[in-house]
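Below is one structure, written out as structure tokens; comments come after it.
The other protein chains are all here in position, but one chain of the complex has been omitted.
Up next, chain A:
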Amino acid sequence: MTYRLQGIYTAIADPYRREMMDLLYEGELTAGELSDQFDISRPAVSRHLSILQDSGLVTVSKRGRLRVYQLNPDPLSEVFDWLHKYERFWDEGLYRLKLLAEEAAKKAKAEKPGVDDRP
């Protein structure tokens, strides 16, 4: 499954939502149990939870009539993968640059005889 990076960034940019994730890391919780931990209104907690759900970082399941929230860390690995791609992008690019520049340098040297130790 692929997650939208923008959604993940938005989700984790908020300190309340990060705290919710920290709490859910300890174990699953209902919306009510989560609300008890915060000084913001229940609707506000619900809004944060739905943003977390949209990002894929939090999933919800039913236990009888209760809705229970769990943390799902998978989307975070998308962030890592994406940054890792950037790392590789520069590795490969700079390697090409090195080859090209060294080739050009050799050519320039060959066209100017006498400046190096060629026979």
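Definition applied: a contact is a pair of C-beta atoms (placed from the backbone, for glycine too) under 8 Å apart; a residue touches a chain by one contact, two chains touch by 3 or more; residues count from 1.
The definition used in the following text is that contacts and distances are computed from a predicted model.
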item: Listed names "Carbohydrate ABC transporter permease", "Ribose transport system ATP-binding protein", "Bifunctional diguanylate cyclase/phosphodiesterase" or "SRPBCC domain-containing protein", with the criterion being the UniProt name of the chain not displayed; value: "SRPBCC domain-containing protein"
item: Missing-partner contacts on chain A, residue numbers; value: 4-6, 8-10, 12-15, 18, 21-22, 25, 71, 73, 76-77, 79-81, 83-84, 86-87, 90-91, 93-98, 100-102, 104-105, 108
